[in-house]
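Working notes for the structure below.
One protein chain omitted, others in place.
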Amino acid sequence: MSRNPRQRELITLAVVAAALAALPLFVKDVYLQNVLILTLMYAALSQSWNILGGYCGQISLGHALYFGIGAYVSTILFTKFGIVPWFGMVVSGGLAALMALILGYPCFRLRGHYFTIATIVIAETAYLLFLNWDWVGAALGIQITMRGDNWLNFQFARNKLPYFYFVLVFACVTWLVTWIIEGSKWGYWWRAIKDNPEAAESLGVDVFNSKMAAAAVSAFFTAVGGSFYAQFVSYIDPESVMSFQFSLLMALPAVLGGIGTLWGPALGAAILIPLTEFTRSYFGGSGKGTDLIIYGVLIMIIALARPEGLVSLFSRRASKQAAP
Amino acid sequence: MTTEIIIQSLVSGLLTGLIYALIAVGLSLIFGLMDVVNFAHGEFLMIAMYATFGLALGVALDPILSAPLVAALLFSFGALVYVGIVRYAMRAKANLGMVQIFATFGLAIVMRGLAQLFFTPDYRSISNTWTGGKTLELGGIFLPMPQLVGAMISIFAFVALFFLIKRTDFGKALEATREDAGAVALVGINKNHMFTLGWGLGASLVGLAGAVMATFFYIYPDVGASFALISYVTVALGGFGSVFGALVAGIIVGLIEAITAMLVPPALKSVGIYALYLGVVFLRPRGLFGSL
Partner (left out) sequence: MSQKVMLEAQHVSRRFAGVLANDDVSIRVERGEIVGLIGPNGAGKSTLFNLIAGALPLSSGTIMFDGEDVTSLPATKRCARGIARTFQVVRSFESMSVLDNVVVGALVRTTSTRDAHRKAREILEFAGLEHRVDAQASSLTPSEKRRLEVARALATDPKLLLLDEVMTGLTPTEAQKGVALVRKIRETGITIIMVEHVMEVVMPLVDRAIVLNLGRVLFEGKPADAVRDSNVIGAYLGERHRAPSS
């Protein structure tokens, strides 16, 4: 009994990934390809956020900090020191994880809203600092000069497919990490902490170190996403990679899809991101705010009608935040 | 940097701080009552400012005069938000914390969208107000009238609030619901009525603040966002649920902001507040006066 549901989940991933991998054969429109890439990116980012927020229950609304670190560190290494983004990705991931641990030390003593507000405030501080720091370009940010299409530099001027495949793999990796965690000791500990930290302690769970581990893993992958994004858009500035809006956008797919579930973030991203992009394209241009209204209403409806997330519509098993 | 400039800054900061306190106290009240953080709080401020603007434009009512009206308007709005939205959010069996965050956050976005739709993104301001543009000179210190009057209104509101909570039956019922919402039915208090009134009261306070702000701040759809974070930080600093904490924290935040502005480039003035918040909660994880 214990193996099958878990194996089924893996098979589902394989099928979905294969289907997605074949998509570029049918989807040639650049705009749509763009939307796909963004959707996958947010799925991965939200999955990373979910590790700390959904599984461990520590709601961070300051994850833009790690995304920004990812974007800036790899970009600076690339533009100022000529270090390839692949290496930059790993470095920024490590740095972000380290940052998460350092910040976690004081922050995890905070509970609930105090913790969330601390995350917002820390990210805002970083945002303001970067906005005024000339070495990183301040408000103007950094432009990554195109040196020609090339996997080593992970740059492609017109062809979106390499980015697509990278982000597809990235999303699968974050999914797998979540899947592994779900079945491991950490997964149980984190969920126990989320539901009732005192009871978890009485059962021998090291709450503090568990939170730290969740934070580090979450931060690492979020930063990698940031590095990817920098290479994808070739231009970064504090507004686009470190703002509060971004932090929210990382959490939202998980909340809508199903917080603390395996497929929630992906499902949420699959619905939210295309919707955001399309409403912005068709309605946002007018400056009338219609896109915001639609967006906001959608969030409210899902939050109120389906707090467990959209995942719960698919199967009662999938919505149970449990394992085998 | 002369002493005069420093004192001037601090006094300014104090006045601003009192107004921050007024903005924040409604949020703290609602949280203390039912454990819900209203993520649309900034937008409540925004529509209060627009309402004030509308009244000034439509019936030539000075903001100071329309303040009670705006407060009453926001009272109904707050009550409506509870009855129409928050009540449902609180029924969630799972992830209660997330549900209310995102339900109110969704509301915030919708409100901003609607404001953009109906009022356009243009910046507005009210001209020809009683206090607008005037300053009071006191011993070499120049006190801008709008902020000064605003601070006085804030103090008045706090005093009234203290009286309301400590001396009236309603206030006692509110306290009782705060302590144990589940049990108050036993003493004849309708929990839902209390929550509705609580939201109304909290919203009316931010309504007052909006009317005050409209006398010296630009009015535009996203204005709430700028003050929202300061409100949350103020409330958290003072301790969620503590009215007195909101007052003290508001003043502190105003002062710190003024001090920081003297030391660093203006764009970074909020950093001082953020650092203060972090410093305080690391030492007192429940804020200065929080008990929850």
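For reference, chains read A and B in written order, and residue numbers begin at 1 within each chain.
We take it that a contact is a pair of C-beta atoms (placed from the backbone, for glycine too) under 8 Å apart; a residue touches a chain by one contact, two chains touch by 3 or more.
Given the structure is predicted, the values throughout are model-derived calculations rather than measurements.
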item	value
Residue among A:H63, A:H113, A:R191 or A:R306 touching the omitted chain	A:R191
Residue of A:A139, A:A199, A:V233 or A:L313 in touch with the missing chain, whole complex considered	A:A199
Residues of subunit A (touch criterion as defined above) contacting the omitted chain	2, 183-185, 188-189, 191-192, 194-196, 198-207, 260, 320-324
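The definition used in the following text is that only the chains that are shown with their structure count from here on.
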item	value
Euclidean distance of C-alpha centroids - subunit A vs subunit B, Å	32
Residue ranges of subunit B in contact with subunit A within the complex	31, 37, 85, 88-89, 92-99, 101-103, 105-117, 120-121, 221, 229, 232-233, 236, 240, 265, 267-268, 270-271, 274-275, 277-278, 281-282, 285-287
Residue numbers on subunit A that touch subunit B, as the complex places them	59, 106, 109-114, 116-118, 120-122, 124-125, 128-129, 131-132, 244, 248, 252, 255, 259-260, 287-301, 303-304, 307-308
